[in-house]
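One protein chain omitted, others in place.
Moving on to chain A:
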Amino acid sequence: MSARNNILNKLRSGLAGTTPRPDDFNERLVTEPWQYRPEDRIKRLRTLMEAVHTEVHQVDSQNWPEKVAEVLAERNLSNLLHAPATGHGKQLAEYWHSSGQSVDLLSYDRPIEEWKEELFWNVDASITGTRGAIAATGSLVMWPDRLEPRLMSLLPPLHIALLKASEIDDNLYAVMKRNNWSAGMPTNLLLVSGPSKTADIEQVLAFGAHGPKELIVLILEDA
């Protein structure tokens, strides 16, 4: 505890006789330049995400599992990690069985310690939901939980994210306020704005540094 007290005491003596500055946060500065008409939000999100090699598709909220099957077939992948207990997980599984898909559906149904090797090396793709998106920066909001754990969107080389068209906000500040994040943050909250990338060698952009090499966003629109 002595390091703690020493540091705090030094800092306090540096502030002797002063008062904290008032909180004059001007929210207009982080909202006004970043507002869009509803019909422009998807356009902006697409443009920004595609600029960093994200594949974006606008699909029907009923038929999207078809698109999933299609992108997996294009890439010749053999399995897909999904969350069977979520609404979208159920919808996907139903389609899979009714249409007789050959790609194996895997689920993240045990602690990571029990299948680390397999998840690190042998899962081709994963599909998760999102908690909305941000038009200003082209970002998905991810809130991993028990059903869709943190590594699910990180380890497989292909990550497919489902985004409801109605859940795209203008800017980060709006998302934060609307969902009242400051009242309680989850274990891990993420903004994801494309596939993993690096420019550490000669500033040449390369994708798939450590996370997914590909990110596919399916924007679900009501039929």
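Going forward, contacts are C-beta pairs under 8 Å (C-beta built on N, C-alpha and C of every residue); 3 or more make two chains touch, one makes a residue touch a chain; residues count from 1.
Criterion: contacts and distances are computed from a predicted model.
J.: From the names "Multisubunit sodium/proton antiporter MrpF subunit", "L-lactate dehydrogenase, Iron-sulfur cluster-binding subunit YkgF", "Sugar ABC transporter permease" or "Cytochrome c oxidase subunit 1", which one matches the UniProt record for the unseen chain?
T.: Options "Multisubunit sodium/proton antiporter MrpF subunit", "L-lactate dehydrogenase, Iron-sulfur cluster-binding subunit YkgF", "Sugar ABC transporter permease" or "Cytochrome c oxidase subunit 1" considered; the missing chain's recorded name is "L-lactate dehydrogenase, Iron-sulfur cluster-binding subunit YkgF".
J.: Among the options A:Tyr36, A:Tyr95 or A:Trp181, which residue touches the chain absent from this view?
T.: Of the listed residues, the one touching the omitted chain is A:Trp181.
J.: On chain A, what residues meet the omitted chain?
T.: With respect to the unshown chain, the touching residues of chain A are 3-4, 6-8, 10-15, 18-27, 29-30, 33, 48, 52, 108, 110-112, 116-117, 120-121, 136-139, 145-146, 149-151, 154, 171-173, 176, 181-182, 184-204, 206-212.
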